[in-house]
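Below is one structure. I have some questions about it.
The complex appears here minus one protein chain, its other protein chains still in place.
Then we have subunit A:
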Amino acid sequence: MKKVVYWSSEEVSNWLAEEGMPEYTDSFQRLNGEDLLQLTEADFKKPPLSLVSSDNGQQLLNKIETLNIEHHIEAHKNGHANGHLIKGNDGDVGSKAKRNGMPNGFRNEMVQIHMPMPEKSHFPMEWGKTALAFIYALFCFVFTTVMISVVHERVPPKEETPPLPDKFFDIFDRVEWAFSICEINGMILVALWLIQWTLLKYKSIVGRRFFFIVGTLYLYRCITMYITTLPVPGVHFKCSPKLLGDWEAQMRRIIKMIAGGGLSITGSHTMCGDYLYSGHTVILTLTYLFIKEYSPRRFWWYHWICRFLSVVGIFCILLAHDHYTVDVVVAYYITTRLFWWYHTMANQQILKEATNTNFFSRVWWYSAFQYLEQNVSGIVPRNYQLPFPWRATPFSRNVKYTRLDT
């Protein structure tokens, strides 16, 4: 572009028309570039320009100034315009370095406006983390079984150490079949939870939480079982004989227990000594808490049934004199507190950072928690989804909307 000072009056009028100021065209008919540049505010106060201009010529003066800058930049094409010296050849860097003589923001060509990328999902699946949590839970289960086997060797025999005095046992006598009820209830609850879990949309996140909490509870259980060994709660117990030092037999025993899930019904719970605290109570309570948490609130009857199963199961443990009362109480306390603690931390963004007002960050598993939950922002919604694709069938056409996500 030619410098403004060299513009002819024709070019001036062209420029005025381009810039959308045709009202000056008449008055500036004899004005060339140099005169244009010399226009000042005072000129707009006197006629004839004062009659033509509506804003005392401000707009025009601004545009003239812009022109000035453009040409100043053009004149100093060594790149000072953008504040720094740009070295190098043309075309090797992006549009910013191209010397078009324009100041920052002034471009002649088309500019691409970047659209923000669609937001990352608030609830990424991250099955890898769920797998890790599963491995952790599995490890804790196996460790617990090994620990039970170790502790079994140390349980004092019934003859030497009678059962400890327990208030519940004083009030209620033993009922033979009660423990089977407890285990059946436990199995029903676990099955219900499993079915519910497969129907959840955010399976991986919920599964991760379940595995982590269950693993940690069993880990705590290992510790309390190991450090102090309580005697058997009742003379009815049939403890298998001790295998002092026989590692192979112990290994077989461990595998048998894992295969049976540690239940008496399956005949795998023949070892004694794992009293403080009660694993059955943990499972009963935890499955109920998870069922309640991740099911719709409308299903109050479902929650009541599960709660009933859970309470009856726990009561039956005590009725069968299979655990001391303190085992059950401590198990309930630790399970509920851990569950609430974890879920409060997961639901509040403010607790996911370790500040000094956040005492929750002082638990030992905080870094594991952060790893598992850092990408989950917000409360996991209770959405449901069939695990297999549901093809449209004749009878499903009548459904106007469904609560299941496709």
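To be clear about the criterion, a contact is a pair of C-beta atoms (placed from the backbone, for glycine too) under 8 Å apart; a residue touches a chain by one contact, two chains touch by 3 or more; residues count from 1.
Just so we're on the same page, contacts and distances are computed from a predicted model.
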item: The complex's invisible chain, by UniProt name, from "SMS2 cholinephosphotransferase", "Glutamate--cysteine ligase", "Probable glutathione S-transferase" or "6-phosphofructo-2-kinase/fructose-2, 6-bisphosphatase 4 isoform X3"; value: "SMS2 cholinephosphotransferase"
item: Candidates A:Ala42, A:Met110 or A:Ile223 - the one touching the absent chain; value: A:Ile223
item: Selected residue (touches chain absent from view) among A:Asp166, A:Asp274 or A:Asp322; value: A:Asp166
item: Contacting the left-out chain in the complete assembly, out of A:Ser9, A:Thr270 or A:Asn358; value: A:Asn358
item: Sole contact to the chain not displayed, among A:Trp197, A:Tyr302, A:Phe315 or A:Trp341; value: A:Trp341
item: Absent-chain interface as seen on subunit A, which is shown; value: 154-156, 160-168, 170, 173, 223-224, 226-231, 234-236, 276, 324-327, 329-330, 333-334, 336-337, 339-341, 343-344, 347-348, 350-351, 356-360, 362-363, 379
